[in-house]
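One structure coming up, written as structure tokens, with questions to follow.
Shown here: the complex without one of its protein chains, the others still in place.
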Amino acid sequence: MARITFKAVTKRYAGDVVAVRDLDLEIFDKEFVVLLGPSGCGKSTTLNMIAGLEEVTEGELWFDDEIVNTLPPHRRDVAMVFQSYALYPHKSVYENIAFGLRMRRVAAEEIDRRVRDAAAKLEISHLLQRRPSQLSGGQRQRVALGRAMVRQPAVFLMDEPLSNLDAALRISMRAEIKHLHTAMQTTFVYVTHDQAEALTLADRIVVMNDGVIQQIGAPDDIYERPRNTFVASFLGNPPINYLDGTIEGADGAVSFRRGGMRVALPPALAARLRGSPGREVKLGIRPEDVSRHGLGAETPAMEGIVDTVLPVGSDRFLGLKVEGCDVFVRVDKQAHHREGEPVRLALVPERLHVFDKASGLSLLADGAP
Amino acid sequence: MTAITSLPRRAARFGGPTYDERNALVLIAPLATVLFAVAVFPILYSFYISLYGLKLTRPHRVPFVGLENYVTVLTDPQFWEAVGRTAAFSVMSVAAVAVIALLAALLLNEEFPGRRVLSAVLLVPWAIPYVANALMWKWIYDSNYGALNGLLYQLDFINSYMVWLGDADKTLALIANAFVWKEVPLAVILLLVGLKTIPADLYAAAKVDGANALQRFLHVTLPALKSSFALVIVYETMMAIRHFDLFFILTEGGPGDASHVVAWRIYVETFRNLNFGLGAAMSYILALATLALAYAVIRALAQRI
Partner (left out) sequence: MAGPSMADPTAAARAVRQARIRSRAGRVGRGLILLVASLVFLGYTLAPVVWLVSSSLQNEREIVSKPPHWIPHEPTLENFAAIFTAREKTVTYETRRAADPASGGFIPSTASNLLPALGNSLIVACAVVVLNLLVGVPSAYAMAKIRFRGRSASIYGILATRVIPDIALVVPFFLFIRNLGLLDSLWSLIITYLAVTVPFSVFILVSYFESLPDELDKAARVDGCSRWQTMTKVYVPLALPSLVAVMLFAFLASWNEFLLALMFTQTPKSQTLPIIVASFTSDFTISFSFINAAGVLAIVPPVLLALIFERYIVSGLTAGAVKG
């Protein structure tokens, strides 16, 4: 049970690699926070700083009301699950799970109780006497979870814990981890580069890139109101489409224009952009935010030529050429488009994203340029 | 709050040791102490001594002589003769080690019953002390009762027993032979590492391309062994240049000056003539030459690979 606060934290590795730059972040007690970003963006570094495995170069790291910058990991009440599981090869499963408690001089009966309890919860009771090398990947994963669980730590850290599992197992483990968080009532910090994991697990997501926080927010918030093109692109699969164009119109109707295409912007955006005709922007359209229905004369719409058709189970994806741009959209299964055909799709005005072309910042966000 | 928080910031800003660096320092301290006291300090001290006319025969007068000891050594024709012998000994030894070790490594790289026994036997020469090795070869080379004479006589190669180590023309080669015998095993192990890294596919591919055994050896095996060979040559050269034990026991530099190599000369100058300053100067020259040689070879290889 702890609140973790980063105040202007920078981490610099030898050779002046800045892994994390000027990080400000508050993780609340009992919260499930996911650090999300591409490989090399500084997620693990951030997590390791919480664990004490990496030292803060500049700034302050607080646990509740205490600065822990120089507190070594064994004095911090944290537990961690690693991508490679990092089980001790020379110890049995039982001893692997018990090790952290032994190091903290917990009484023997208490250790035994907690180990068996955790093993039962994770359904690995029958494996306790085995060595890690005799376990499957999924079983090792459970042992690693057990080792962290029995510690009943103030902070539970996980660094891509599911990345080494196969797809099916990954999805079922997601649910278990979510369940674990509810049961343990403690602060979870979870690192992943998999947006689907982040979206299912997190109370709040912290999106990072190049050592800098891009956006912090609830999953829906991040998905629906990305602050910049990086966040918008990183979340969503298939990714969001961009059309470069300019703002047009003055008084009443403000619209986006690219070549022959003109999209009237919803009032909120229109109000912001009224004063800047000719401004260069990117229009962001998520693949699922189009519809074959509700096409009226007034509704914003997009016209293009069907380039590819990809039926994928419940859905159908279309690759379109729109004003010289490739656009990928999802339509319902009933749509029977053929390649080379022209198509017209309605856009949902409230779900359109507009970004400044130069800075990539969203024009919808608070304090937008 | 600000008073407390300024602490860690400052430590980090001014590059003081982090807590893990302090841990590392504590863990390394014993090693650092030992190596400083018994390696770094002597190396520097050796240079210091070499600038003085320190002779144990007159311990109370130790004049500073600057580089005079070096001049003395480098202008002494006998020193250069010793250098020549060291070079001859090293070239002979290293070449022989390389060839014999390559053949042995090729043998041990094959799969056949008994291979395990052979690779165990390989370690025997490696394990025995140089002194025992010297004693063994001294006995084998013995001019009256030695095995070499006995064997050659029985095989009718010679009509009467011969003098071996006492023959100035043969001494260096015979000492080199004893050296090679003991050094081959390590070289074999190093070369086997290289051989093991050659993927079997490569041989299969070469076979498909119609390469015969010799061609496969020349075009697949040898190139892959390049870096192992380099290691063997650098290491064995260093060992040969500094070698002392066999010279001490087999010949003491003799007969005449036939095996008077640099290492032996340093020993004589230092511990028989008790001329420490001169001995140190010679040691320093040998050390620098070794370093330069190692550096040159490694540089050359780094460029090649």
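A few comments on the model shown:
As written, the chains take the letters A and B, and residue 1 is the first residue of each chain.
In the analysis below, a residue touches a chain if its C-beta (ideal position, glycine included) is under 8 Å from a C-beta of that chain, and two chains touch if they have at least 3 such contacts.
Keep in mind it's a predicted model, so treat the numbers as computed, not measured.
From the set B:Val71, B:Val99 or B:Ala132, the residue in touch with the chain omitted from the display is B:Ala132, counting the whole complex. Looking at B:Ser46, B:Thr72 or B:Asn273, the residue that reaches the missing chain in the full complex is B:Ser46.
By the touch criterion stated above, the residues of chain B touching the omitted chain are 17, 20-21, 23-25, 27-28, 30-32, 34-35, 37-43, 45-46, 49, 100, 103-104, 107, 110, 112, 114, 118-132, 134-140, 142, 144-147, 150-151, 153-154, 161, 181, 185-186, 189-190, 192-193, 228, 231, 238, 241-242, 244-245, 248-249, 252, 263, 266-267, 270-271, 276, 279-280, 283-284, 286-287, 290-291, 294.
Where chain A meets the omitted chain, the residues involved are 13-14, 48, 51-53, 72-74, 78-80, 82-84, 86-90, 99-100, 103-104, 147, 151, 157.
Criterion: only the chains that are shown with their structure count from here on.
Note on chain placement: the centre of chain A and the centre of chain B lie 58 Å apart, centres being C-alpha means. In the complex of the two chains, the chain B residues touching chain A come out as 4-5, 8-9, 11-13, 18-20. Those residues of chain A lying in contact with chain B across their complex are 55-60, 67, 69-70, 72.
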